[in-house]
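Have a look at the structure below, then the notes.
Heads up, one of the protein chains got dropped from this complex, but the rest are sitting where they should.
Right after this comes chain A.
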Amino acid sequence: MRNIGHSARTGRGRRAAAVVGAGLVLALAACGQGEDPAAEPGDDGGTSADGGDVTIRFAWWGNEDRAAITNEAVDVFEAANPGITVETEYVDFNAYFDRLATTVAAGDAPDVITMGGAYPREYGDRGALLDLGEVSEFLDTSTLDAGALSNGFFSDTQYGVPTGANTYGVVINPAIFEAAGVDLPDQDSWTWEDFADLAAEISANTPDGTYGAADPTSAEVLDLYLNHRSGHGLYLEDGSLNATPDLVADWFTYGSGLMESGATPPATITSELTTQTSPEQSLLGQGLAAMSFGWSNNLGAFRDASGQELILMRVPGDTGENGSAMWQQASQLYTINAQTAHPEAAARLVDFLVNSTEAADLIGTDRGVPSNETIRAHLSEQGLEPTTQVEFDFLSQVSEFIDGDFVIGPTGSTESAGILTRLNQEVLFGQTTPEDAGAAFVTEVTAAIS
């Protein structure tokens, strides 16, 4: 240290500072250059796809199976579009959005970004997504169902294109029902109480380690439960929170009651499963649960994992006085990064994924039942695999129950899932009461969306 002080006095420091300064200027210049193409996305997008080779990045979440078929589809796209190279990247759902936020903030986000739930709004309203109207020349959205398309439309802008329609239900393992000597429920009449009774009975009649149901607490299920109880889900149309402390407390009482009766597994197992989101690790996938709430497009993965002929049923309580509040929606949307240097290439890729039979042949219903009528017809003509047939049938069945009560959460609502999981753990481990957890949920979600 003393040497440095000395050197500054004798003039060493000035020269050192000059060198450092030059280095800084160089580094800053490098940064500036890196950002340049991103600053003017519209300018070179049109020319680059024609003029030379462009490389775009495409990101999604999911498991290895999804990656395999998606990469195959991308290969077909590249063969058909010789000037475009697509680099693909995927991680599991838990890590996906953390990573996305980091890359978007760093100006290093993928060009084509898969989104879901309230995320398109989180990003779109903050200016991170491309208005797809700007690339309508290359991306035809007129072919897609208006209902599904509306999931990517907000603030008067089409930000996302649905990957396919999806719905929610109870995935059931009939083999466990049979082994327990319990009849399958009647989905046209079963209630939340029936669900609890059935699950408890199955747990009692099967060996230790097999349960009637996996812990049902999730933002989706809570939304349905609240709708069935009060006529409104978590949120109202105006983006405000509808859930009250009492109603949420009732859910926590219900959920912890399931655990206490043995219908669902002990808290440690439920808590362990929250960090393991792949179908293979779930109780259903391991063949250890008779019932579990889930998205219809995951049926195939659950079937593969469990090796059982799993079926889908409508959620309990959906025939009550407040209606079903069921939805059929794009659980995933393809969006394009507002900062992309190659909007044309990105739009062409999205168009290929949702509008081409080649992509449909490979991807099938992995991201939901396609929203393009022509593609659906094409898949049906090809002869559907049994699992896909079950999904198609379930979707058309549920479509009769859709009453428009479902509301997508406002900006900030993506936090609610984490808040719910944590409070649920606190209730299950007996650290807090359902009443306190209900109040905490309302307080925290209100803060998150305000």
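A few comments on the model shown:
Please note the rule applied: a contact is a pair of C-beta atoms (placed from the backbone, for glycine too) under 8 Å apart; a residue touches a chain by one contact, two chains touch by 3 or more; residues count from 1.
As a convention for this text, contacts and distances are computed from a predicted model.
Entry comment: the absent subunit's protein name, as recorded by UniProt, is "Sugar ABC transporter permease", drawn from "Nickel-dependent hydrogenase large subunit", "Chemotaxis protein CheA", "Sugar ABC transporter permease" or "Acetolactate synthase".
Only one residue in the set A:Thr55, A:Thr268 or A:Gln382 touches the chain that does not appear here, and it is A:Thr268. Touching the missing chain, out of A:Tyr123, A:Phe352, A:Phe406 or A:Phe441, is residue A:Tyr123. Among the residues A:Thr55, A:Thr102 or A:Ser399, only A:Thr102 touches the chain that is left out of the figure. Residues of chain A that touch the chain left out of the display are 1-4, 7, 10-12, 15-16, 18-20, 23-24, 27, 94-95, 97-98, 101-102, 104-105, 122-123, 126-128, 266-269, 271-272, 274-277, 412, 415, 418, 421-422, 425-426, 429, 431, 448.
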